[in-house]
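To keep things clear, I will list the structure first and then write my remarks on it.
Excluded from the complex is one protein chain; the other protein chains are retained at their positions.
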Amino acid sequence: TRQTRDFDENADLLVKTTLKELIIYIIFLIIISIVTFGMTSSINYYFTNVMMKLFLEQPDSNDMTFKDIGSIDDFWGVHSEPILNGLYWETEENATKPGYIYFENKLLGVPRLRQLRVRKGSCKVHSLFEKTITDCYDSYSYFNEDQSPFGIHQVYNSTDDKNPFVYSSSDKVKASIVDGTFSTYGRGGYVKNLGLMMAESKEIIENLKSNTWIDRGTRAVFFDFTVYNANINLFCQIRLLTEFPATGGAFPSWTFRTVKLIRYVTPMDYFVLACEIIFILFVLYYTIEETLEIKKHKLKYFKEVWNILDVVILLLCYICIGFNIYRVIEVNNVLDSLLGNINQFPDFDSLSYWQNQFNNAVAVMAFLSWIKFFKYISFNKTMTQLSSTLARCAKDIAGFSVMFFIVFFAFAQLGYLLFGAIVEDYSSFSNTLFALFRTILGDFDFVALESASRYLGPIYFLSYVFFVFFVLLNMFLAIINDSYSDVKSDIAEQKSDFELGDYFKRGYAK
Amino acid sequence: TRQTRDFDENADLLVKTTLKELIIYIIFLIIISIVTFGMTSSINYYFTNVMMKLFLEQPDSNDMTFKDIGSIDDFWGVHSEPILNGLYWETEENATKPGYIYFENKLLGVPRLRQLRVRKGSCKVHSLFEKTITDCYDSYSYFNEDQSPFGIHQVYNSTDDKNPFVYSSSDKVKASIVDGTFSTYGRGGYVKNLGLMMAESKEIIENLKSNTWIDRGTRAVFFDFTVYNANINLFCQIRLLTEFPATGGAFPSWTFRTVKLIRYVTPMDYFVLACEIIFILFVLYYTIEETLEIKKHKLKYFKEVWNILDVVILLLCYICIGFNIYRVIEVNNVLDSLLGNINQFPDFDSLSYWQNQFNNAVAVMAFLSWIKFFKYISFNKTMTQLSSTLARCAKDIAGFSVMFFIVFFAFAQLGYLLFGAIVEDYSSFSNTLFALFRTILGDFDFVALESASRYLGPIYFLSYVFFVFFVLLNMFLAIINDSYSDVKSDIAEQKSDFELGDYFKRGYAK
Amino acid sequence: TRQTRDFDENADLLVKTTLKELIIYIIFLIIISIVTFGMTSSINYYFTNVMMKLFLEQPDSNDMTFKDIGSIDDFWGVHSEPILNGLYWETEENATKPGYIYFENKLLGVPRLRQLRVRKGSCKVHSLFEKTITDCYDSYSYFNEDQSPFGIHQVYNSTDDKNPFVYSSSDKVKASIVDGTFSTYGRGGYVKNLGLMMAESKEIIENLKSNTWIDRGTRAVFFDFTVYNANINLFCQIRLLTEFPATGGAFPSWTFRTVKLIRYVTPMDYFVLACEIIFILFVLYYTIEETLEIKKHKLKYFKEVWNILDVVILLLCYICIGFNIYRVIEVNNVLDSLLGNINQFPDFDSLSYWQNQFNNAVAVMAFLSWIKFFKYISFNKTMTQLSSTLARCAKDIAGFSVMFFIVFFAFAQLGYLLFGAIVEDYSSFSNTLFALFRTILGDFDFVALESASRYLGPIYFLSYVFFVFFVLLNMFLAIINDSYSDVKSDIAEQKSDFELGDYFKRGYAK
Partner (left out) sequence: TRQTRDFDENADLLVKTTLKELIIYIIFLIIISIVTFGMTSSINYYFTNVMMKLFLEQPDSNDMTFKDIGSIDDFWGVHSEPILNGLYWETEENATKPGYIYFENKLLGVPRLRQLRVRKGSCKVHSLFEKTITDCYDSYSYFNEDQSPFGIHQVYNSTDDKNPFVYSSSDKVKASIVDGTFSTYGRGGYVKNLGLMMAESKEIIENLKSNTWIDRGTRAVFFDFTVYNANINLFCQIRLLTEFPATGGAFPSWTFRTVKLIRYVTPMDYFVLACEIIFILFVLYYTIEETLEIKKHKLKYFKEVWNILDVVILLLCYICIGFNIYRVIEVNNVLDSLLGNINQFPDFDSLSYWQNQFNNAVAVMAFLSWIKFFKYISFNKTMTQLSSTLARCAKDIAGFSVMFFIVFFAFAQLGYLLFGAIVEDYSSFSNTLFALFRTILGDFDFVALESASRYLGPIYFLSYVFFVFFVLLNMFLAIINDSYSDVKSDIAEQKSDFELGDYFKRGYAK
């Protein structure tokens, strides 16, 4: 945008141009803030919260909730009792019509169970154990996936079938790729839709259970459904995932995506729409400006950080605008097809996923726009002082950071190897990095380390804190402190720069 | 008050005047402290605590307490069992006389249930869902409020009534405006008083339940009552609010206001009264002094910060004195009318609310009086040094603060948009601001962010901590540190100021 | 002890004397450490822990433990079930002999119940309520104590008595004064001993309950007993206190004092005894030395801080020695009288209390002895540097501390008045002081403040943190930092002082 080095003739003109640009930019920021804050509201949190409490924290008759699932039995208990009770709210008076969750939230279509399996013999038993242990089921991976039919007992609605559970390919299921705790799961699977009413669904689940639908080969079971609340016009796409890793046992996890797929309903929505249109105009204006500048400065343009930031923001804007248009069209399609046939499973997964990515992109775009604001205020003398302090100690800090990260990395590797098998915070290398970082901020669990290893735990902790915390962090502070003093005295010597504040003072004095 | 610039002739006279003023001010502070500490006692906390444990933490037969309420069924369960058991303590021997809560606390009059509703069709269902979803109930707001009668089944004491539940206007109910979690609720509502005895109240509640008093239109139910403990002469005004938001589900919240509405009973109370009278005399004295000064200096008076503080303190004093008189009169009126007819609901809501505001005003007044104390001790050399350090780096800190708050605000907006729908600490913009502030102090929940978004959560957290914590806060420290060194050396050069301490030394030396 | 200023002739002599003194002092410190560490062991903690888990955390049939007691009913439930089960371990085979707690710990004599009451009408009901509320029972204080007999129903073992529960004066009961949550309780009370066997005790408790031993006048019930473990030779004196304040409800608290009343049993104990005798010799030696110095320097002696510390340590030594002798005699007396008649309640309260005070005095004495060690090492150059840094900035820090504590106090008063009735951390002035101090260290509960007052809570917290934490603490750091630089440069200029290290170097060089 502005290229201060081009004009040097007249300070007044510079200030006027700058002021104009600043005011336009502030309007742009206000529009962005209206659009982003208009997109969300704290009711989103409460909607997610209500759904989470209902599906994750309602206990079954053994006081077991979805969050507590630890074995196959727990899985069947939770899925046949509290989760079905949460989904189906048929009232006594109206027992043949599907009820609304909490009387307000419509379950769209039917829920879907999807299973992913590994092949028997997908791993090799060591020769010593070959006689004792015959079968081996590896952790899930694309290459180990079992796609053959299974199940031998009598099955619901298909008494004569020998292998009643059949794999559906990813083209048919079109589930999205899911990143679980243990593996990244594929798009196909053994699929089973539940019914529209409680009784039907209960029968299906009991049938699956009695036919040992879940066995040693099972690695993950997904339970997917979508809920719509018309009062507040929000969709909640819910995925309850239970993983059955190669270790035995079961580990539950979940995704609740509360998204506003239908965006323009209330008058307020239309006001936001108006702001969005103004936003598009702004984007076009800045696009033209940047294009002109690129033409003028060619490759030199990309050497300034602020310009690169401009381009990144504009790209994000175009991506968001593009998705917004796509979303309006796609939602209509999906809902049309769904409302024609309510007995099917409506796949809001990818739609809600992309809506979420869209929200994130808008959020990042707004964040970067705020950071860009510094370009305009870096005019002021104090700002210069602070930023030149940072610039001056940049080299020292870089050198220091290299040292810091080598030590930090060495400690992380040590911690992961020493405590990884016992302490959750150290169970993977990335967790260890985070755990060590949190330790710097005072959030640590000394007792867990001590109980993992009575002597190595405290020694490790004390030496980490001593080196990283006391020595290195204080050194860091010293670097900044020292540089600041230097910059201060430098600036005190040099004659005062031109400042925006002076301009106003002069104007005021006139 | 004191205007040092007026006399410059004689240091001794100045010191004597200052000393006199200081001593008078210390007496004033002592009086204020007696009055404020005399107003309260730690028994207030225990009284609130006993009431909270009784009404919020007693479980019903499903182990559900008021705090756990999550649905309409939970609401009825808690209100018909533990809350009624907490209110009515009829003993076997004396079954016809109302019992006292914990044998000590009298329930004043009867409790009151009040409901607020929204109109059916207060919001618009999107055209895609119009066929499936017929009704829409918006979030509560003044414009959506339902004021028409409702209820169709047979109702207690009014068998022939078709719409037994009738709206009472705010003029009739005179409830105070309540700021709930989801909305700000109006003063009217559908009102139902309970009875003086357990059996009667239980019948009323069961009747309401069987007539679905709470349905999809319900947005909030208030349960109000007041308890008086004669042993310690304290009122506890209790409001249990259950909100039924448009998301479905139920969210409980509560207000317990322990106040001393009848203030002068014990000898100690009369001693406080005496202090209050002295306090009034002081206020008059300072009023005259300030008036004289305003007359003398005119508008110049308001240019000094200390003078503005004086005026604010005096205004607060007059407000408190005024309210104190009003309270004595009003309490007598309310109690007289109540004790004439014990079957009504006694409204202590506004009285306890204003008593609370009075307590807060007194507290702030006492706080400001302490801060004013700095005016007298800023005499000392070390103090000058510290305050001039602050003054010197004020501009730097201001510039720095602008930078800090832009980054802080940008991070808050980003956090709210990214995690607002899942993490409670980020569920509204103000919560996000607080959460980020608490992160600086080391009080954060990294795991919640990570589970909300596996990659964005840690990236967001690390970048926030890095920029805001390490860079900016350390910079802040550097600014203060540097300025302090400068001030130190400046002061070392200049000749010693006049000091109060010197005066004493000289007096001692004589 | 050493008075450096007396001899100035010869550095070598000075060093030799100092070294001799230092070595003697180190031996003294070793003896003290043996004595103090010999007095205790981590088995003490596990003994207390086992007793606490047994008496405080065992639930009754309503899942209520002693810690949860909240009403009179809870009190009776807990005292008749889990506490009696914890006390009496009669086995099936040996039903007529008292069993040992966990088969290892002997209950000494019988437990005792003691009640303290207030008089009916000990407070005045305000005229407005006089007709409604007839009785008033004040909080407990010495002046309100009820000492008249009470109880009207038929009572265990005294069917013809009209007022079966009689007050025993403090001379007879000789309980110690107890500092409860609500009041400080006197030494007398209504006393009831339990029996040696479960059945007898259960009958007594049921009798008390059916005769409403606890009523509106009750303010505190003490349950006292003592347990002895011969394996590890430890007494545990236990007091379970339930307070029934004027607010209604009940608040439990407890004291577990694990003490080694019989000190010399095992060979290790006799080794400690030997060290104690050496310790006494040291004390005599230092007493003589200090007496000589006092005679020589007269009042000038008390002008040096180190000398005052010497005197304090010696006084503590004499107190400890005196108590140690008293304890040996007293324990023999108490145990003799007890073992003669096992049906009485053995009062180990004052003995264990004084043993505890003795332990504390020994601990403080050992701590001060360590601090005195600085007198010898303050020789070294680096030490001088650090201590002169402190000395140099002492005045600044003092001035700063005054400012700090005025603001701190003002915030504490404000917090107590604003949140005292709702938040536990702010429920008394001292709690508020601690809560604010802990906030500086990052241990705070923001959510409690926010829920106590939606707007004042965050404002209060933010302004406190901003002023106290950021401004004042950083200022504090700046003061120290600055003074240290000054001292460093001063020392660099002055020629090197005499140092102990040099002496050794020279010796090594020879």
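We just call them A, B and C in the order they show up, numbering each chain from 1.
The rule is simple: contacts are C-beta pairs under 8 Å (C-beta built on N, C-alpha and C of every residue); 3 or more make two chains touch, one makes a residue touch a chain.
This structure is a prediction, so every number in the text was calculated from the model and none was measured.
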Checklist entry - Which visible chains touch the chain that is not shown? => result A, C
Item to check | Hidden partner chain, touching residue among C:S148, C:S210 or C:T266 | outcome: C:T266
Item to check | Candidates A:I24, A:M52, A:L196 or A:V465 - the one touching the absent chain | outcome: A:V465
Checklist entry - So that we can see where the missing chain sits, which residues of chain A does it touch? => result 70-71, 123-126, 128-129, 131-133, 136-139, 182, 215-216, 245-249, 251, 395-396, 398-400, 402-403, 406-407, 409-411, 413-414, 416-418, 420-424, 427-429, 442, 444, 446, 450, 454, 456, 458, 462, 465, 469-471, 474-475, 477-479, 481-482
Checklist entry - In terms of residues, what is the contact footprint of the unshown chain on chain C? => result 33, 36-37, 39-40, 42-50, 53-54, 100-106, 179, 228-233, 256-258, 262, 265-266, 332, 335-336, 339, 359-360, 362-364, 366-367, 370-371, 373-374, 377, 380-383, 385-386, 389-390, 434, 437-438, 441-443, 476-477, 480-481, 484-485, 488
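Here is the rule we use: only the chains that are shown with their structure count from here on.
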Checklist outcome for this item: Among all residues of chain A, those touching at least two other chains are 442
